[in-house]
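Only one protein chain is missing; all other protein chains are in place.
First chain written, first letter: the chains are A and B, and each begins at residue 1.
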Amino acid sequence: MDEQRTEAWWARRAWALLSAVRSRAPLVQCITNLVSMDIAANTLLAAGASPAMLHCIREVPEFTPRCDAAYINVGTLSEDWLPSMMAAASAGRPWVLDPVAVAASGFRMNTCLSLLKLRPSVVRGNASEILALAAGSGNSSFKGVDILHDSEDAQQAAKALACSSGAVVAVSGAVDFITDGKQVIGASNGVPMLQKITATGCAVTALIAAFVGADPSDALVASACALAIFGLAGEIGMESAKGPASLRVNLIDALYCLDEQTVTSRVKISLRP
Amino acid sequence: MDEQRTEAWWARRAWALLSAVRSRAPLVQCITNLVSMDIAANTLLAAGASPAMLHCIREVPEFTPRCDAAYINVGTLSEDWLPSMMAAASAGRPWVLDPVAVAASGFRMNTCLSLLKLRPSVVRGNASEILALAAGSGNSSFKGVDILHDSEDAQQAAKALACSSGAVVAVSGAVDFITDGKQVIGASNGVPMLQKITATGCAVTALIAAFVGADPSDALVASACALAIFGLAGEIGMESAKGPASLRVNLIDALYCLDEQTVTSRVKISLRP
Partner (left out) sequence: MDEQRTEAWWARRAWALLSAVRSRAPLVQCITNLVSMDIAANTLLAAGASPAMLHCIREVPEFTPRCDAAYINVGTLSEDWLPSMMAAASAGRPWVLDPVAVAASGFRMNTCLSLLKLRPSVVRGNASEILALAAGSGNSSFKGVDILHDSEDAQQAAKALACSSGAVVAVSGAVDFITDGKQVIGASNGVPMLQKITATGCAVTALIAAFVGADPSDALVASACALAIFGLAGEIGMESAKGPASLRVNLIDALYCLDEQTVTSRVKISLRP
């Protein structure tokens, strides 16, 4: 780990990457769940990226190679979308996996394990998802897509998963962790009420794909910065929110409006000891 | 009917059930239409429930039995989702049916009639839907999913449907009716502009599923309370709404923020003569 990676370094990096998304407008193909499409697309647009929701196997082999990144999310998995997920993951572009509720069924677990073999650049989930995926087996105490475990509990699982898969693994929680199996980065922007808005996890994973698409050189840095930027937009949105629905509106507005001063002074990312 | 079921009794019951949803966070599987997914999930989250949008037949037999309740909605029916609907309805959990636009086609009517045989705890629709479902045949004057009949017109149909199906039947309208075939309960919270927001009917049916999931002991009471709570959130949302889109935002915010004082003083439920 470079010595110069202070909080200020990270905050400047977050601004540089957001600026890269805005100027390069990376084309991000999303094969995502039916609940998240609206918020994922609007998050990408607000950040400056160009979303493309395509999931047809007749189009993926032709379209995905033209994208800057792909985003695959199994939230409303169905068998007929599986070939497209596999094809998009195999198209040679950077891609990001969101293993929503991976322990919901054996079918879902096997799908995620198959996708994992296609070498995603990043896997992002909550602690219970990352724990389950690392264990590679169902979790009998599974309860929906909500967060069961503190993200710190999943730190060891995340490192193991990163090592075995070769992916950067990001774990969302009160503090987000991002690891490549060696270093562990913490990103602590965000507000608890984000969990009361459906598909914010899916939206931030889409944003990670946009950051990776804009600068594929370092998926660890891109993931940490995307998580912090999204959390910061949530913090700003929370300042005038009256509940989860106005927070959602405010978050997207804030993401669109983020400026250098705000990002460099408020992004909180640091190396974990 | 117990003598003590005054308006005040109902209002306290509504608060108790909302509190139960918040504390127990019932896991509600939703096999719902593509338009409603966002608002249904956000309604459930705002109320304190845990939504899970899963519709894959490879997952339903494993997942639905772990849920507190299931919610099945035929709004964007397609043949490939039918086996999952049937499997979820057969999984032995309380479940709620929303027969959106049941008269739109013979296929849709037959699907709803088949689902009805799998004994939902609750069926909720608008007057024209309940009338059509009770008649068990298409309605040549069908016009979209909007409300054609006053909910009072459908009261007799609702009672007949409740008796024949064994389900509690709820009819949305200017005043909502809820019946188990014997008693008829009226719930009169709400504002007309809710009809100008897509899928608010779907969202309130999802909320009924959450209430039934949190306390399956009395689906009649749970349904009436869920309808009143949703309508009350709409009333509060309307206070600062400038149109249907801000009403939607405000409604979800208000549902999240409802407190005991507001619920017990403003919920309007009563036995119909």
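General remarks:
Here is the rule we use: a contact is a pair of C-beta atoms (placed from the backbone, for glycine too) under 8 Å apart; a residue touches a chain by one contact, two chains touch by 3 or more.
What you see is a predicted model, and the numbers here were worked out from it, not measured in a lab.
Across A:Asn42, A:Thr179 or A:Gln195, the residue that sits in touch with the chain not pictured is A:Asn42. Contact residues of chain A toward the unshown chain are 25, 27, 34, 37-38, 41-42, 45-46, 50-59, 62-63, 66, 80, 248-257. Where chain B meets the omitted chain, the residues involved are 33-35, 38-39, 75-80, 101, 104-108, 142-146, 195-199, 241-246, 248-249.
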